[in-house]
Structure formats: structure tokens, C-alpha cells
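We show some of the complex, not the whole, and keep each chain where it was.
Think of it as A and B in the order they're written, each chain with its own count starting at 1.
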Amino acid sequence: MAMTGVLRPGHVQLRVMDMAEAMAFYKDVLGLVHTGTDDSGRAYFKTWDERDHSSVILRQADRAGLDHVAFKVRDAAALDTLESALRAYGVVTERIPAGELLETGERVRFQIPTGHLVDLYARKTDVGNGMPYVNPAPWTAQSEHGMGPLRMDHLALAGPNVADAVKLFEEALDFYVTERVLAGDGVSDLGVFLTCGNKVHDIAFVALTAEPGKLHHVAFLQESWERVLRCADIFGMNEQAVDMGPTRHGVSRGTTVYGFDPSGNRIENFCGGYMPYPDYRPITWTFDQAGAGLLYHYRTLAKLSDALT
Amino acid sequence: MAMTGVLRPGHVQLRVMDMAEAMAFYKDVLGLVHTGTDDSGRAYFKTWDERDHSSVILRQADRAGLDHVAFKVRDAAALDTLESALRAYGVVTERIPAGELLETGERVRFQIPTGHLVDLYARKTDVGNGMPYVNPAPWTAQSEHGMGPLRMDHLALAGPNVADAVKLFEEALDFYVTERVLAGDGVSDLGVFLTCGNKVHDIAFVALTAEPGKLHHVAFLQESWERVLRCADIFGMNEQAVDMGPTRHGVSRGTTVYGFDPSGNRIENFCGGYMPYPDYRPITWTFDQAGAGLLYHYRTLAKLSDALT
């Protein structure tokens, strides 16, 4: 098949410290669609244009951060194949039964060297994007509710052993590296950006902390630079300062604005970036240009807050 | 691998009736980069952002149209695998030796039921996009030369036996259908849009003629709706009327402007469209809404010229 194995990041489960406040943010500021709440109190959301039941799951906890990220794979056979590949690679996997998350099939779970939990799954109910599969309009009113992103796009994860995590994603999960930012030693990586399809990144790892399992940001896709401005405006209208942006990344060429959810999880609204293919030679940013790599206009890492959750 | 088999449309070989005039158009109006001319007089072009040597090859002939379209595949092994799959499917293939086209490896050639010649190849020299692989800028001056598209994006081919061609692309080449427009009989397809990756379409077939091997259009990608306007302006500045647009397609949601090269080959500058995955249920446009499917704002097929080359 032209696209097999892992398709895309399917959902993230985030910890929030005040569920009511968080739901208000994700529903009305970020503008996601609330698709359900399970018995344990977790709230499920999707962007207006996603078809699967959920891409953001919120869990109340006493600290913010990422419980796990889950990737959707092509089908049940791919799930088995990938589990075998992971085990052959030396990774311990476990199966989480279908239904543990609403409308989501069985998951293969494993921990990666940066300390994050990663799940794979093959099935999540198609609830549609609010438009029929026959003669759809190009967008709906929901796309203008809050920031109204198109999809949950990618994550940036922070932790130790970034090189090992990258190797695992490359060798066991068949991701490929699109860009890397070198660390001050000129050898190791400060950041590595990988994809499993044609998105400029589906996941990134940043070597910003020795503490395992930290979240740098979850990114949502916007359709245009004008929509990125609109996101920043909406932060302002909610009397909330942006963390950074609107601006452009050197890495990926994408445009961006960062802000925080009420618990302090960093949320990116991202647009653009080129479309890579597996035959593309990766791009490297040297350490002295890391500032330009992350913030092409400001050209310094000092402008980015160092918050991690 | 996450992406295997066919990667993308890699190049088209187009027939033009006056090479000098055509070269002026492709170089300075469309804004491609001229990367070479071979012994037989064929002229090779790429968009500024493509990395491979060529995506548009012009051949002087006494009528316009498409000589062949070629898809790049993942690697030499994929080329062999796909050739086997084609033969198993009942397709006759031949090998065209490396070097027949400049900087291009061996090709597997076959004819599809609509009468078009299709090639697969695994190798084309990476000549870069004018920026280094270390610390690149987001764009170059070349991106503002002429229309300056990002890449050759997709083709729409016209001919008989559309259903058979679609089946071949699905079954032997592992493309998947993203959208279809039903014909007046409510059963057969007026148009079918397929992709092999995450682009909303890599190729389309339209049942507009019983004559084999016709070209409806070759499409180039633009980064924004504002760039689509700029393309239309450039047609105007060259005192050439657009065929249609700027407007939006219902199919793909993309925005578009159509015009013609000096030989009458239809050129699309396309932007946007959603990013599909193989687990996406295809979208259908009924015949009574075919006008909206093709031209979402004008809502009639009558606005599109019926030129084919």
C-alpha cells in the first residue's frame, strides 16, 4: 500500500487541573467540539474537521501534562505488525482493551525512552465533520467557533534520551526525520522532527530537560496565516497573552502562535509548512542558528518561555 | 514503512507547438526553473521548491497534450514490486533505460485504460530547491519569479474507460479515492479523484471524452489564496485571460485558477484542500450538484471551457 502502518497522531490525553475551566477553554476558546464524557470523568473533544470521535481527551489531575499520545494505524493487521516490530525492537508492549476510551478500539501501549506513553490503535468511530459525505460545503459555522483548528496536528515532547526515542520511531514505527536542530555540542540534537506521512512533522522531540515525559506543546492546524492572526486575537479577546507569535518557524517554514490552556499546557496553532516525502534529505539547523530555526524572525531561543508540563 | 510504493506524481512530459514560446511561458509566466535541455530538444523544468531535477518536460510536436505522466516511487525495490503487481494485474509493462530523460533513473512504463502512458521511476537527481540543507530560508527570490508554484501537484486526465483506470490505480498501485462526481446516469463517474499519500488528489480522471489520452489540466501548488490571486493577476499582466477563477472547488475544497499555456494545455494553480488519509470515507457529489462540485461559487459546469489537449 502507498500508506501503511502508522497514519497520524490520533489523540492526546492531557491532564488539566480544573475540568470546568479546561472545558470552557477547549470548547469555546480553542473551539473544539465536545463529543462525550466517560464514566471516569474524562472529556472528549475533536476539531470541527476531524472525522474520528476524539483527538483531545482531558483528564482532571493535580498537575498538568500529557498522559499519553496515540497514533492511528491503517487497520487491525497493521496494529499487529507494528506490535511485532516493537517487540522485535525490544520494546515491551501491552494491550489496552477497546472501549477503555470512548469509541476507540484496542490499543497497543508502550513507553518510549523519553518517558512518554505512546499508544497505537486501528479503530475510532467516524462521527463525521459536521458535513455530509455527499455534496459537502467547504466549511461549517463550527469552523469559526473559537480558534476552530482543522485538526490536532502534532506534538513536541521533552525528556531525556531523545536520540533513543528518535531511533525507535524511525526503526520500529517507520517514521522519517524531516529536520533536526543541533545542540551546543554540535553532535547531539536539541530537537528532532519526524513524520509518518506527508505532514512536515507528526511528532517532535526536544532535549530541554532530563525529566521524563514532559510536554512542550500540542499543535493544532490552521488553514491560513490569517487564521493564525485570528487565534492570537482570540487569546487577546480573552485577555490572555500569547506565549509567542504570530511568527514563523525556520524549522518546517510553518507559521505559528503559542499560548497556554488554563492549566499551563502549551497549545500551538500552526499553519503551513512544506509537504515532505520519504525521499527528502533532512534539513539541519546548526546550534548557532537554533534561534532562527525555532523563531525565524526573532532569531533567538531567549524569546520562548521555558514552560514544560 | 509508513509510506511505501508510489510517492507522488514526479513529472509530466507535455507537447508544445512552439518551443521558444512555450519556454518563455513556463519560465517567466508560470515561473519554473529551467534545469536542462536534452539532445532531442526536450526542455526540463522544476518548480522553485521541488528538489528533484525536473517535473515538467516540454517536447515540441504538432499538437499539444500529454506524452506521459511519471510517478516517483520509494526506491528501486518498490519499482520492482510495483511492476510485478502491474503484471499480476494484467498490465503490459516495459522498461525505459535510465538516462532516456536527463537525471532520471530507469522507468517502468505502461498504458492505462484511458489511453494515457504512465511511468514509474525510483530515481531522479536531487538538485535542491535553491536553499542549503543547512539553515535554509523559508523561500527564495525564485518563488516570486512568475507564478512561482511550490510543486507540480496533480493531473486531470480525460479519456474512455475511467472506471477501469481508477480500478487499476486502486488495485495495482494502491491509490485510494478521495472524491467522486457522479455522471448523469447516477451510477458511473463523471470524475474520480485519487491519491497515493496525503494530498487531496495526486491524479483525477474525468469522463469528458471517448478520445483516449487527453489532458484536462496539469496543476501546480500555490501556498495561499493570495498567491492564487497573484497567478490570476500575472495572467492579466500578460494580457491573457484566465479560463476560470480564482474560485473554489467543491471537490477537494481547494482554491484554483485555470489558464492555458501558449499551446492550449490547461494549467491550474491550486491551493489548499484538506489532507486525506486512507481511512477516510470518500466524498460523493451527485450529478445535480456537479457544478457546485467543480466550481463551488458558480455552481454550473457551463462556466468551464471544454478544451482538452
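FYI, a contact is a pair of C-beta atoms (placed from the backbone, for glycine too) under 8 Å apart; a residue touches a chain by one contact, two chains touch by 3 or more.
These figures come from a predicted structure and were not determined experimentally.
This homomeric assembly is drawn with 2 chains in place; in total, the structure file defines 4 copies of the chain.
Simple rule for what comes next: only the chains that are shown with their structure count from here on.
One rotation lays the C-alpha atoms of chain A on chain B, and its angle is 180 degrees to the nearest 5. Every residue of chain B that touches chain A in the complex is listed here, in rising order: 1-8, 49, 51, 72, 74-75, 126, 133-136, 138-139, 150-151, 173-176, 196-199, 223-225, 248, 250, 253, 272, 274-275, 277-286, 289, 292-293, 296.
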